[in-house]
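Of the protein chains in this complex, all but one are displayed in their positions.
Each chain carries a letter (A, B and C) given by its place in the written order, and its residues are counted from 1.
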Amino acid sequence: MSAAEDTLERQDQLQGIGCSRKRKEDPRFIQGKGNYVDDVKLPGMLCGAIVRSPFAHAKIVSINKEKALALPGVHAVITADDLKPLGLHWMPTLAGDTQAVLADEKVAFQQQEVAMVVADDRYIAADGAELVEVEYEVLPALVDPHKAMDDDAPIIRDDLVGKDEAGQGKRTHNNHIFTWDVGDKDATDRAFDNAEVTVREEILNPRVHPSPLETCGCVASFDKINGALTVYITSQAPHIVRTVITLLSGIAESKVRVISPDIGGGFGNKVGVYPGYVVAIVSSIVLGRPVKWIESRIDNISTTAFARDYHGIGELAADKNGVIKALRFSALADHGAFNAHAQPTKWPAGLFSICTGSYDIPVAYARVDGVYTNKAPGGVAYRCSFRVTEAVYLIERMIDVLAQKLDIDKAEIRRRNFIKAEQFPYQSALGWEYDSGNYLPALEKVLEACDYEGLRKEQAEKRAKGELMGIGLCTFTEIVGAGPSKACDVLGVGMFDSCEIRVHPTGSAIARMGTITQGQGHQTTYAQIIASELGLSSDDIQIEEGDTDTAPYGLGTYGSRSTPVGGAATAMAARTIRAKAQKIAAHLLEVSPDDVEWDVDRFQVKGNPDAVKTMKEVAWAAYNNVPEGMEMGLETVNYYDPPNFTYPFGIYLCVVDIDRHTGETSIRRFYALDDCGNRINPMIIEGQIHGGLNEAFAVAMGQLISFDEDGNLQGNSLMDYFIPTFVETPHWETDYTVTPSPHHPLGAKGVAESPHVGGIPCFSNAVIDAFAHKGVTHVNMPHTAFNVWKTIHQLGLDN
Amino acid sequence: MTVAPSYRHFFTYSVNSMQVTLNKIVPLDDTVEKAWKILKDIEQVAGCMPGAEITEVIDENNYKGSVKVKIGPMNVAFKGEINVLDIDSDAHQIHLIAKGQDSKGTSSASMDLTARVRTNESGASELTGDAAVTVNGKLANFGGRMMTQVADQILGQFADNFSQKLASSSTDSGSEEPVASKPVEEINGLKFAWNAIIGVIKSFFQSRK
Amino acid sequence: MIPPSFQYHAPSSVDDAISILTQYGDEAKILAGGHSLLPMMKLRFAEPEHLVDINNIDSLKGIREENGMIVIGAMTSESALIASALLQEKCPLLPEAAKLIADPQVRNRGTIGGDIAHGDPGNDHPALMLALDARFTLVGPNGSREVEASDFFLGTFYTALEADEIMTEIRIAPQAANTGASYHKLKRKTGDFATAAAAVVIEMSGDTCQSARISLTNLAATAFRATEAEAVLVGQTISDELIKQAAAKVMEACDPAEDLRGDAEYKTHMGGEMTRRAIKDAIKRAGGN
Partner (left out) sequence: MAKTQLSFNLNGQDVDVLVEPRELLIHVLREQLMQTGAHIGCETSHCGACTVDINGQSVKSCTFLAVQAQGAEVMTVEGLASGGELHPLQAAFMEEHGLQCGFCTPGMLMRGYRFLQENPNPSEDDIRQGMAGNLCRCTGYQNIIKSIQKAAADINAADNA
């Protein structure tokens, strides 16, 4: 065997970075041995059921608990009045607002939490909840965000009357939460005034819900003897939950243990702290018994964490050649009854300012006004980085609108506006420094793979026959990996993340992270990083997450931040260990540390391939034979504060055929090229892209949380709320290029959200493109058969 | 060209409201005066409402009442108030608002009703009703959109009962006593109506027995 | 989502079931497949005190041919309809349509009788029964009676079935020669009710339509037959124009309720479109063009 072959073989054995390692999580899941929150059963455990408001806006006249309390097996009925003496009837939100834990004198959205019945089991709890009698005096409901700041609008938040601030800056109306703006308004306005061409369009991201298959829930267990609280919880950010619990309850953080066990999907739904958690915890403290609370699907869709609800107007200014000169945007953000959106605390519109996208736009201005309405609170990043879906939807729709106005091909207009490879690192007009990108070759790769010219030709032929075929393009740039702590924090905690690695004497290791997997395969991929960095087999590396008693503090998993931040922490921790190992190896080899070099899984004396110490040998020595003055052991913890975000990009192409009689859209082809920098596990990346595309498909083609004018929620079960099945879901084609991040230790960027963020505008662009020859530049999501048919019918194309 | 009119028509409010408006015209077999005698008497009118009952007279314009229906597996009991806004004896027209909540507090309904008896062009007397019915809460979440059908059927039953009452009062020759107000027992129509609600709720799910 | 308490009865004969129904009257509810009733109970809209599970009554299951008629037990599952060689040969419309109902697991539990007896305009079997001119056997305390499909569906969730009766059998004539049938259903996704659906049975003689039955799902308070649309076709040489006219007649007869699937205008148009497609398919299958 040659030296090169030997190296390759040793590399393969590690199953490190770049290999499609099979997942370590799978054996338990395929045998029904996952451990999700609802699987947790503790001795003496009680169950909670929430009594919810049937009305969107109403005063609570009275609550009568007697019948419920009389039911055998009911232990407590908790209302706001019970929480008041504890100061727990309101709680802080991540966005600086406060939210009623249980409705305090009034309800402000339908299904709001009014009381919790705690009983022996879920059957009795449900019976008890039916017996709690609540009398309401119904108030006029405010549903339309455009009417929120009318003079005569109903006041949603009586508690804020007279206050000119609600946690995120000045407000100007009782239902106003904040104004956020970014960019040079005057210069932008001037650019529009002087532009050869301008376009303007409504850019609407309707209210949707992430709906992971597992709903939210928790088991709270308070140990009265030790004053210690353990909470099993469906959380994407268990450490933040621990801090919030301490801030709320006053229990020392060292006595609060939060465990996120297996999580059945998150997609942003499981970032926030919800009233159900808080009441279950209080119940456990009061009753001294474990209390479980698990949402129903209807509760989940109705109350915990909607996404989007951005009602905007987008504008582009350009020259006659389609070169963009300026971008302008304004939006109303409907935050519901409490400002509980899950964003870095100082970012009321998240990272929306990424909205200049992949294009070299000299000047831009964006403004978002948050308003209260009688709807559930939330505003989470549904499989995206904070408000990045909204931002990408804006620019990717508007560039199509501009192309149509100027009759420029939709691929060509992108070519003309792309940031060029040599411009990186690129300073965007709205303040970001894009780390790396190479858009044009990626676009050409996709166009060629799909025979774009051929598709356009076919489209022209179909149009001549009256058939509807659309080609959608989306060439997006994301911003993920929050984030540099100087820019991002959650409740004052910087958005670093962490990894602790311990290498055991016999050369296996355990690593613990501040992130938490919800299906992304962290147990598999983090081990690959460590394997490559330390030369230990992946199979000998255990990854643990989610238990705040053992894992180092971390901000959790959302916004595609695990690889950019947690992965970086892992690499950095491993490198610290390797640096120490190098000294030990040199000591064992009796040379200077500078005289040894790393070779896959071992240190070798430079120029002497026979003088080697494997990492396993070094690990053993770390516990019995270290250089003079060195501490024993081989472990470290790294808290990684990234210098910048990462900026993955993608080029997507979608071909649709629309049935002009029924409005049904069939996805003939969806081709997704993603560039997430260096790739750790291609199999998992591909799986993430498939899943993200499917969620994009769901949002673009059918998802909608809708209300009537009285604030009654419509379609809050899976009968109506669109989750595509095997039958509706299209086939996905994936591709990639690699443009490493220059600042990430592994050159990696994060990927799971790109397909959602980039997929949604791609579907929309395809559907709208099908009508482009009829002068249509825009229709709103979701593109249900009914909605598409309305366009068809209006244009008379169904005759 | 933007085909989509305004966002309002597309999302957030795919259905404008759980409010439905209904108009009914029912021919009557007796004189307008006799019919008006019944119509202006809220207790008698309530008695024509299937399953309804006046439980308390607060004053001449305000009443408390209930509607109780038990159909198959379903029990519905609404309690509420009736406020008479206007009795116009010249126009033979009454305007009232009835609203209530179900006993579990999970749904509410209200009806704004203007009812009138008149002589039509061909000289026959008839009862006209214009009602706006609004449903909120659980019923609106799960079955609100069938309210047109349901309310239509309830009003139809009301009209039938009204004409029956008129007919029976007419046969009470010479008696000036108003017909005793009592809940109408025939609730087939209502059964039908409530079944429709239940059915919608069921149909919200895959309806596959 | 927890159902309220009830007493459970699982009779093994129709007689026993009827005596339980008779005993408890309105307090009792029949449990067939359960995919309508149980969710409704979980929502606490239905709170029956007695649940009569008729899944153990074997005589209510199965498909056979008897005196030239196809006889289907009311508790025959959708899956059994799909799998039936007899139906595939002599009444292919039913297995074809059953595949469009719900999903595989639900079809294992859902029954043809439950689907019909529920009287839901969104259910598929009512329109199919109208198109197939089916007859239902209803058994009650006073014995059994037969009702034609055309007399059965009285309104939304309102059928000719009395509270103390059980539907036991469905009788359908085997598909005649030169006859074709088709069911076209537009739905938002798997498991959904029809936005609109049309069932068509047509008998052809060359290019001429000898007879036609057209019925619609979820387009009015109940499934209904579009007799005026049928009249457009019968005795005529079929052409695209004629099919269009028939579809237009269907649209005139539609009176759908607005919901998240679409408004009345859309659903009405879809009623026409599904009819157009089903007629074309049916004619092709009947050997026409």
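Here, contacts are C-beta pairs under 8 Å (C-beta built on N, C-alpha and C of every residue); 3 or more make two chains touch, one makes a residue touch a chain.
Note that the structure is a prediction, hence the values are computed from the model and not measured.
Residue in contact with the omitted chain (choice from A:L83, A:A115, A:I263 or A:A317): A:I263. Across C:I30, C:L51, C:L81 or C:I170, the single residue that touches the chain missing here is C:L51. Check A:S283, A:S717 or A:T784 against the missing chain and you find that the one touching it is A:S717. Across A:S53, A:T79, A:S211 or A:T777, the residue that sits in touch with the chain not pictured is A:S211. Summarising the interface, chain C meets the missing chain with residues 1-8, 10, 31, 34-35, 38-39, 41-42, 51, 53, 55, 79, 99, 102-106, 108-109, 190-191.
Contacts to the hidden chain, counted on chain A, fall at residues 22-23, 25-34, 36, 38-39, 41, 121-123, 211-215, 262-265, 267, 296-298, 518-521, 683-684, 686-695, 717-719, 723, 725-727, 729, 731-732.
Following the convention adopted for this analysis, only the chains that are shown with their structure count from here on.
Between the Cα centres of chain B and chain C there is a gap of 32 Å. Chain A and chain B have Cα centroids lying 49 Å from one another. Across the assembly, chain B contributes residues 14-15, 104, 138, 204-206 that each touch 2 or more other chains. Each of the following residues of chain A touches two or more other chains: 130, 706, 714, 719-720, 790. Contacts from chain C toward chain A in the complex involve residues 1-2, 4-5, 44, 103, 186, 188-192, 195, 260-263, 265-266, 269-270, 273. Chain A contributes residues 54-56, 110, 130, 133-136, 138, 143-144, 201-202, 204, 206-207, 311, 704, 706-710, 712-714, 716-717, 719-720, 771, 774-782, 787, 790-791, 794-795 to its touches with chain B in the complex. Those residues of chain B lying in contact with chain A across their complex are 1-4, 7-8, 10-19, 101, 103-108, 134, 136-138, 140-141, 144, 204-206.
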